[in-house]
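What you see is the complex with one protein chain gone and the rest in place.
Moving on, here comes chain A:
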């Protein structure tokens, strides 16, 4: 009965709450090791995020095999119609941004999108979301910036690629070079901060009032926010790529 009213609980826990909270937070931030094994004298620790990523990979591969099994040109089943509508919606979203020049990069973006979607939502069934690990988001952001710069260089050729750093004014060159570092940093911090932030807020809510109150917030923080961040990540990557892919 007490837990219905949040204020009573806060008052009861009193001033010792902050130190407990910081302990909880640092516990939430540390990357747990799932298991470790030895190869030639070196101990290799495999972190939890890697194992959860393997689980997501297994789910995605199983889904891909299940959904693409028995595709038909005539009389497609419900499964195939679902698959085609999802894929064409995703394809058209990115095709609208990238156009013909970047159509070849769409499968990569869709793959990252599906991975991020599963990674952000897997917290619902009790796994630790891998995107809560800074290393995962950093790796994704590095892949994105490599793809952005590669697509620019591939489309425009080397000379024009280096020239594009001095645009629109030669004065802007240092800022354009800084952008190579800032873009992946902001991509990685945005994803990590959002996932961790919603995790922390949910933990706080559960500590304050474990009854009923977390349910509507969980709908927002776990499901809606995760999906929005999934779209924002691939969307920003596609928009940054678009800048380099425009024909003059």
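Quick notes on this one:
As a working rule, a contact is a pair of C-beta atoms (placed from the backbone, for glycine too) under 8 Å apart; a residue touches a chain by one contact, two chains touch by 3 or more; residues count from 1.
In this text, contacts and distances are computed from a predicted model.
In the listed set "ABC transporter ATP-binding protein", "Chemotaxis protein CheC", "Simple sugar transport system permease protein" or "ATP synthase subunit c", the entry agreeing with the UniProt name of the missing subunit chain is "ATP synthase subunit c".
Touching the chain that is not shown, out of A:56, A:145 or A:196: A:196 (per the contact rule at the top). Contact with the chain that does not appear here is found for just one residue of A:81, A:124, A:180 or A:239, A:239. Residue A:231 is the one among A:64, A:81 or A:231 that touches the chain not shown.
Chain A meets the missing chain through residues 18-19, 22, 25-26, 29, 97, 186, 189-190, 192-194, 196-197, 200, 231-232, 235-236, 239.
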